[in-house]
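Omission of a single protein chain aside, the complex is shown with its protein chains in their original locations.
Per-chain residue numbering starts at 1, and chain names A, B and C are given in the order in which the chains are listed.
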Amino acid sequence: VTDNVAAVLHAPGDVRIERRPIPEPGPHEVLVEIRAVGVCGSDVHYFEHGRIGDHVVRAPLVLGHESAGVVAGVGSDVRRHSVGDRVALEPGVPCGSCRECRAGRYNLCPDVRFFATPPVDGAFANYVTIHEDFAFALPAELTDEEGALMEPLSVAIWACRKGQVGPDTAVLVTGAGPIGQLAVQVARALGATELTVTDVNQHRLEVASEGGASRTLDVSRTPLAETDVEADVLLECSGHPDAVREGVRALRPAGRAVMVGMGPADEMEIPMAVVQNRELWLTGTFRYANTYPAAIGLAAAGRVNLRAIITGRFSLEDTEAALRAGRDDPASIKPLVVPGAAPA
Amino acid sequence: VTDNVAAVLHAPGDVRIERRPIPEPGPHEVLVEIRAVGVCGSDVHYFEHGRIGDHVVRAPLVLGHESAGVVAGVGSDVRRHSVGDRVALEPGVPCGSCRECRAGRYNLCPDVRFFATPPVDGAFANYVTIHEDFAFALPAELTDEEGALMEPLSVAIWACRKGQVGPDTAVLVTGAGPIGQLAVQVARALGATELTVTDVNQHRLEVASEGGASRTLDVSRTPLAETDVEADVLLECSGHPDAVREGVRALRPAGRAVMVGMGPADEMEIPMAVVQNRELWLTGTFRYANTYPAAIGLAAAGRVNLRAIITGRFSLEDTEAALRAGRDDPASIKPLVVPGAAPA
Amino acid sequence: VTDNVAAVLHAPGDVRIERRPIPEPGPHEVLVEIRAVGVCGSDVHYFEHGRIGDHVVRAPLVLGHESAGVVAGVGSDVRRHSVGDRVALEPGVPCGSCRECRAGRYNLCPDVRFFATPPVDGAFANYVTIHEDFAFALPAELTDEEGALMEPLSVAIWACRKGQVGPDTAVLVTGAGPIGQLAVQVARALGATELTVTDVNQHRLEVASEGGASRTLDVSRTPLAETDVEADVLLECSGHPDAVREGVRALRPAGRAVMVGMGPADEMEIPMAVVQNRELWLTGTFRYANTYPAAIGLAAAGRVNLRAIITGRFSLEDTEAALRAGRDDPASIKPLVVPGAAPA
Partner (left out) sequence: VTDNVAAVLHAPGDVRIERRPIPEPGPHEVLVEIRAVGVCGSDVHYFEHGRIGDHVVRAPLVLGHESAGVVAGVGSDVRRHSVGDRVALEPGVPCGSCRECRAGRYNLCPDVRFFATPPVDGAFANYVTIHEDFAFALPAELTDEEGALMEPLSVAIWACRKGQVGPDTAVLVTGAGPIGQLAVQVARALGATELTVTDVNQHRLEVASEGGASRTLDVSRTPLAETDVEADVLLECSGHPDAVREGVRALRPAGRAVMVGMGPADEMEIPMAVVQNRELWLTGTFRYANTYPAAIGLAAAGRVNLRAIITGRFSLEDTEAALRAGRDDPASIKPLVVPGAAPA
């Protein structure tokens, strides 16, 4: 590919296909030719609303942060990669020396530069550059498309890690969208055997069953509170206030509630008396840290099945359709933009 | 003392002084002659309302669970104590073999028998019995009155432990009642140097300053949100919803919010977007576990000053006055019932 | 079964089949008719030497502590089980209130009563009694023989837990005996994908490969130090000083070395400069705590394959042959005593 075509968001609903210069990698950077990019709910939210909370799209922005590709060039000081290496990209490059970075919480670095978060461009393009330490070699067992999904898989791994999921934890996953599906698969891969999933979409619950859920619950028919579901870990992937509240109430003493889905408002009613009397722990996830090696390991060993959640492939020129896929198709879970695909 | 006099709650506001048989210790129990008992907010709540949440006083109940005394008799299998030993009593004896006990979380044991929690009688009496392993020898450095305060000191230690208080944590204590005061002292004893305390009572803030607070804030004049206070740990000791919300908002990334005070309702509005974006951890405390040795060690070494919070001494006959002291006197922090004291 | 036959060790090499009274369960105990018992290396060691370290067999002792069976009677206060329940037995019942028990480390309780550790009899018998909370219901998915192996499986789970095994840890298991085999299987079940096993017995290495090892190494041909094996966790299951030393040297920065196998002497040469420069953590395991629910969950869900390590079944009358099986047959991994089996 000798051109760099990018899908650029100019305003809510306004994505344009544009030609841009191929970027030059800095001394510690690699140039990557993108082969696959997942569409995330945050991409869709920027596309529809032009902002997420305080992050406002003020200048044209390339979306896409779930990506993999091939190294097409290397900066002068690069030691880790060579041209031709297949790599998955961890899309946030932190400063490396602030309080958060030094403590190993680099996902909370205030100076992180994260793909597709204003004003940093993302990966709906033929080429991007990234620090070599944030490009991870993909083994032969993994396709480019699977490589792109190391990013949402990281979100799921991070949630499981915060919840301390293991063989002695009953897990409740509320919301069976792409992250919920991966949370189920990762929880299973970490040894969880009691694994309940809730949603209101029967198709998604079936996919979750295939992914390892031991029990599924359509909460549009039976509210969680009317069941006997108990859990040690809540992985809340819906953002729905009822799911949060009922999920917390379902936790056993010393249980952990990990909020992954973003709610509709800044504040939320939480059953604090339950939190206190059972000494529960509530937290949330913001991206992830130190997850890519685990993600690649699990996927390469076949412990998770990423193909099960891929529900569409779109050319770079059809990025807008990819962004609309979730609204258009209730069976959509994870659409991909594949630059090498033929346009529709 | 050859009689066993007890102050018995029959109904809200109705405490009667009654003579009861001296209890017989079981094989692993010690008989303890009580020398001092602290009055806790929960005692006052039972006295005023006859219940705390689901715990309802249905039969006459002896209140009081912050106690120390002298061993006056031992059961047949007792190895740890002898008659004459001065002891502080940890007032909750768990089953020792359930899931929670086996995991070291015995404070969450569903079968715990806890002083002054229906239907288990407490320590506003001349004599009680308790399992020998829940009576802790008091060193000569500590008075009986200080021994009684090992219990609220334990609450403070537990809160600090959950919050992971140390020399690298800025601490915010909201609410400077007895627990808030001890939380300040314990945080200081664990190495915290940046230590802000809020309350609406100027006298309490002054006591907190003497106890080690590096900054005090009268939030009736200046709301926390209008200050530049930041913290890594919130020890919420007021139960006030505003304190919770503003306290959580004041936390730095990866901060911990520990809810010690009980709120007015089962649910509470929590700034969940902040929890998620900063990956905060929220939890609450329910009593404590494995704190008595630390409490005794800190107090005996003079690292905390328990006398600073004792604000009144009442005879056993005047237990009702002790229970009313907090309402009657705004300077009251921790009244004590001292069975050996002369009645008013 | 109306008799209680037991295999009783009288002196090194002297096991006698004797008739004993059926024991009476205490108020919180269940009477269990034993259906299967694994032979552990410690049983063999007592059989051969009459002692393990400070534990000396001074009076006739029933060996066997890996057991499962059926509840045949219940004490007056038993709530958890009924006659007819199939149960796996956790063989150590701790005091429940000492420092270690209260901290959740009940495996370190100085007053624990543990099957087949002098002077407490074990399970090579038709009947035993045990506290109801240390009998765990077996689901239909598990056979009695698998139930008996919840005990060695617990050892493996405990080792993995101490080593913090997960998808981001490369694991090295040294020694592919029964515990090493289970350590491999559990590590795999917890998400480990890079999983090297060493031994000097080719057959055992093949079993380990089937159990999930990604690489096996016959260290009689190629010493570990001559390979490029690196790990984050060492699960040392051989007790061999060379395995310890080379295993520790193979650890990456911040790695954990968990010594499960007992060495030939009290002291051992450890490469402390490596421990310091890489800030490794070294520890050992002594039995296990809080593992049975995880063991049963993993086994019932088919995440581990216990049948793969069972290499022989002996009647209660043939207990001595079971104790000699390891010496007699190099392919032996885990022989079982099955009281219902026909004598040889």
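Structural remarks
Simple rule for what comes next: contacts are C-beta pairs under 8 Å (C-beta built on N, C-alpha and C of every residue); 3 or more make two chains touch, one makes a residue touch a chain.
Values in this document were obtained by computation on a predicted structure and should not be read as measured data.
Considering the full assembly, C:Arg278 is the residue among C:Arg20, C:Arg278 or C:Arg313 that touches the omitted chain.
Touch with the chain that is not drawn comes from one residue among A:Ser42, A:Gln164, A:Ser209 or A:Asn290, which is A:Asn290. Check B:Ala36, B:Leu190, B:Leu251 or B:Ile270 against the missing chain and you find that the one touching it is B:Leu190. Where subunit A meets the omitted chain, the residues involved are 95-98, 101-106, 131, 133-134, 289-290.
Against the chain not shown here, subunit C presents residues 53, 100, 103, 105, 107-108, 162, 244-245, 253-254, 259, 262-263, 265-286.
On the side of subunit B, the interface with the absent chain consists of residues 157, 166-168, 189-191, 193-194, 290-291, 293-294, 297-298, 300-301, 303, using the contact rule stated above.
FYI, only the chains that are shown with their structure count from here on.
Chains that count as touching both subunit A and subunit B, per the definition above, are C.
Among the other chains, the CA centroid farthest from that of subunit A is the one of B.
With each centre defined as the average position of its C-alpha atoms, the distance from subunit B to subunit C rounds to 43 Å. Distance between chain centres (mean CA atoms), subunit A to subunit C: 40 Å. Multi-chain contact residues, meaning those touching two or more other chains, occur in subunit B at positions 103, 105.
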